[in-house]
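Note that one protein chain is taken out, while the other chains of the complex remain in position.
Labels run A, B, C, D and E following the written order; every chain starts at residue 1.
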Amino acid sequence: MRILMINPNTSPGITDKVVIAARGVASPGTEIAGATGRFGARYITSRAGAAIAAHAALDAYAEHQDNADAVVLACFGDPGLGALKELAAQPVVGMAEASCLLAAALGRRFAIVTGGARWQPMLEEFVASIGLADKLARVETVAPSGGDIARDPDAALALLADAAKRCATDHGADAVILGGAGLAGLAQRIAEHVPVPLVDCVAAAVKAAEALAALDPGKARAGSYSSPGATETVGLASALGRILAHE
Amino acid sequence: MRILMINPNTSPGITDKVVIAARGVASPGTEIAGATGRFGARYITSRAGAAIAAHAALDAYAEHQDNADAVVLACFGDPGLGALKELAAQPVVGMAEASCLLAAALGRRFAIVTGGARWQPMLEEFVASIGLADKLARVETVAPSGGDIARDPDAALALLADAAKRCATDHGADAVILGGAGLAGLAQRIAEHVPVPLVDCVAAAVKAAEALAALDPGKARAGSYSSPGATETVGLASALGRILAHE
Amino acid sequence: MRILMINPNTSPGITDKVVIAARGVASPGTEIAGATGRFGARYITSRAGAAIAAHAALDAYAEHQDNADAVVLACFGDPGLGALKELAAQPVVGMAEASCLLAAALGRRFAIVTGGARWQPMLEEFVASIGLADKLARVETVAPSGGDIARDPDAALALLADAAKRCATDHGADAVILGGAGLAGLAQRIAEHVPVPLVDCVAAAVKAAEALAALDPGKARAGSYSSPGATETVGLASALGRILAHE
Amino acid sequence: MRILMINPNTSPGITDKVVIAARGVASPGTEIAGATGRFGARYITSRAGAAIAAHAALDAYAEHQDNADAVVLACFGDPGLGALKELAAQPVVGMAEASCLLAAALGRRFAIVTGGARWQPMLEEFVASIGLADKLARVETVAPSGGDIARDPDAALALLADAAKRCATDHGADAVILGGAGLAGLAQRIAEHVPVPLVDCVAAAVKAAEALAALDPGKARAGSYSSPGATETVGLASALGRILAHE
Amino acid sequence: MRILMINPNTSPGITDKVVIAARGVASPGTEIAGATGRFGARYITSRAGAAIAAHAALDAYAEHQDNADAVVLACFGDPGLGALKELAAQPVVGMAEASCLLAAALGRRFAIVTGGARWQPMLEEFVASIGLADKLARVETVAPSGGDIARDPDAALALLADAAKRCATDHGADAVILGGAGLAGLAQRIAEHVPVPLVDCVAAAVKAAEALAALDPGKARAGSYSSPGATETVGLASALGRILAHE
Partner (left out) sequence: MRILMINPNTSPGITDKVVIAARGVASPGTEIAGATGRFGARYITSRAGAAIAAHAALDAYAEHQDNADAVVLACFGDPGLGALKELAAQPVVGMAEASCLLAAALGRRFAIVTGGARWQPMLEEFVASIGLADKLARVETVAPSGGDIARDPDAALALLADAAKRCATDHGADAVILGGAGLAGLAQRIAEHVPVPLVDCVAAAVKAAEALAALDPGKARAGSYSSPGATETVGLASALGRILAHE
């Protein structure tokens, strides 16, 4: 089984981190490939960055999708998730969506801890957009951005542990997601300080992708997640243009 | 990895079906064990039957939980799910909950097809209780009960296919869950007639249990899903009484 | 008119307190009978305890329902309420449900004060399950459990008064329910300290039962609250088994 | 105990019907008095009529409230309910609100059947305004207005029975309210044709008023249902002006 | 274009302030006329005051509606808004509704700052009644009433600025409405202290009225906002009675 991890942040170093983390949790026999967005923000920290990243994710999918059995949209916040599900022939997993759905099974309400203050409203909107607003106890952000944390995780550990603990004790979260590629692998390092289950977003996404690829529920042939009709476009990279044109 | 499938219907034949179906989708190295409720309805078709089954599920857990790495509550409708999550040391997966969370990733709204008319409001209530009411397009029931379908699946195939198709075409479902132990394995037999992805509830539960056991997010040490304090009881089977008493 | 108060806590002393409190508010001509759960927790403080109590409530109903004109499920939190409504030939009133519906008429939002920290999320879930989440301002718990308060009410008075007052002043509650059999009769003792109306849960339940018995809206003959079809069971007490089997 | 029934329709004949129906269901010792609005629509069939009726209800309260132990706002739709609760020293019961809260205890969702097509959206808005939108299965209207039905109930019986039955069979209602003073007493005449419990709105209101008067939860001394501060007004009838001015 | 501003507070001085503020923001060619309620509270501070004002607004409309191209209900809280929309031949704009709809376009959630503590729950109810509860971050009130602020705006400036700032920094509001005729024109005086956009309620209402009058979407000929059928009334001022009677 081959899983394509698409990182629409345009930082290959982040992609590498995600791929390594994914390989660490993948089942035997699961192959992990990575792809990096070709245009847009180095690290997404705003709605504008996310909007461009949605396009970049589709572009990267078109370029790299061959032989993939499942696709992971590997930017927590999942820019372009619905569009990618619609376009892709394979099952598509969003890193934030998969984390939320897994955390939803661990209790009544979950929280998200991530880096960068603007992600708080953006993630509240995201969780609402996937229909899980009632299960969200809290989004808590720490000051360093996800990019900062990826560069120097040790410096953020205490902040992340405090934020996660607050989610449980002050906001009633039954589980806490550590959101963002840069936070992959940190859950086990702060678990002793947090009294509720912790969810690693890369691990959650890989397991969801493996499950969907194994179960193979099939691509929709009707409804709004079926493949859109052939579409004339201008100005796109050729691979994406060809997929949209059904060429 | 060892998964305990608890069937709180008091029909060992149903348990056998569930275990066989689970083994068919389990990963290499996953061992599947089954346990059957010791009291209550042969096949649950009402709120009263479900209420008794919640107790029977806890009782079966107490009796059979040794050596399990994850527990599946293998009655679609998940009677006693919250109580079992609270009580169990291992991760607990509800067959209906796992199916809904998997289907939630396949589009905006999902539907459930099952047997027995009374399950329609009961499942609407269940889906609301896990916070997914906004994602439920429809619960559609066919006349034969889940028990009937388990005994003679062929007779129900056309009814199930029609119901699942209606969910997609008339109610806007992007995915359809076939709910109930008796419907395990039927998804692939009706898939060509249904234009949206189909979810097999046993398979969804097994994959969720495998994922949780692998990720091991940890048992809550605080909040309402942590282990309850030692509780004095009367009249319970000794294994359940001992767990509640922390003996 | 005869009202059966079913206490699914397995503490006969609590049942006695409830019956005495009920007689104190019942109309002339209303007879109050009590029944105590035969198995389960002495005092329910967890989802596991509540799940077992739902079965115990059905069992007690089957044993004691003869000649009752209405039934009160006399454990605040109402374990098994839907199942009992479905099964019973008489009108069924939940002590928590009746309190919430009465408090709902006293303003825009109500609060609940009770004993035992785990009841906070359990009661939030309960209120949501009866469709009143939007009307719930707050569930506030005090440290002593309902059982503790029943044994020594005086020790808890100041705590309860403070909690009820906070519901009004900090959380915008227009009315406050004192929830739990052990708190019956305490409303009048703290009323001067609480600036909004207080609801005594036993009194609310008795008045609701008297109203339903007098109005006699009839047992559903269709829908999911009609009597379920005859059900084969194993391992139940004979009275409950016979009701489920329509014998 | 004395209950004041305020009919803000300006038709004394309707008031008489309501009072007679109320006396038929009141407990021994309950005295029923009636008051009729002094200005506004003969029979309310629009938002404009209801808005004027809210003022008329306050005016009638001010004129007639002496010696009342509880007040019933006896126009289904409850114009001015919040204002009357705020202003009155006694417990206030809305005929529609009380019916909805009673019906809410009879199952998961209830329906309302009444006369006059414009009441459908108005009652949907009303039910939402009291926080019960999730419990409303359907508002079904018949062509004759409530006033027409009050004048000739026999002519409407078959229409009402059909509408109520449809609520149960097509819209999943577990209980059906017959809404409107003109429909008082008709529930028992159509009950055999309707497979779910029926709620008579006058009876529901009287029982709720008796319960609140007996339980006496107290008038709010804080919050938005406490008595408003002394208010200078112009142009009102003297009794209402004096109450608002705290004279 | 002629806009009629109806102030259902019975204080002509407030009407004058509103009219002057409206003229200050109206487009060239827009004529502003004012009308004052003839009965009810000098300044509305309670549900009772608002209920009477709804009637007064209809009464003032009937008296003054000739030649108006659009109508503004110029009391923040919009008493009688639905009734006036139903009754009026012209487009009707509520000052609070227009402010909320404009603020809704400025971000995800908005807040309201106004004078008088009782308006907090009343405005929460109002916002919910127009379907915008999910977009409301907060209603913050300052101690002086709207009437007080109208008389001495300077005294309230610091309080209003602090309250508006708190809405942004503590409650996540993306925009803040200054609600109440007495606060017209103050937005620009506190803008430098508030880090999010401010909405002046009179200006929002005038622009909405100009837009609706220009676009002229037409009066409903069906549904519950079409003109109600001819209605027999008693005791109303002759202009209102004639409109309701279709005379």
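Following the convention adopted for this analysis, a contact is a pair of C-beta atoms (placed from the backbone, for glycine too) under 8 Å apart; a residue touches a chain by one contact, two chains touch by 3 or more.
Note that the structure is predicted; figures quoted are calculated from it, not measured.
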Among the chains presented, those that the missing one touches: A, B, D, E
Of the residues E:89, E:211, E:230 or E:245, which one touches the chain left out of the display? E:211
Since one chain isn't shown, list which residues of chain D touch it in the complete complex. 121, 125
Name, in rising order, the residues on chain A that touch the hidden chain in the full complex. 10, 38-42, 45-52, 54-55, 58, 80, 82-87, 118, 120-122, 125, 128-129, 223-224, 228-229, 231-236, 244
The missing chain sits against chain B at residues 108, 172
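The working rule: only the chains that are shown with their structure count from here on.
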Whole-angstrom distance, CA centroid of chain D to CA centroid of chain E, is 29
Counting only residues that touch at least two other chains, what does the list for chain E look like? 121, 125
Answer with line, ring, star, complete or other to describe the graph linking chains that touch. other
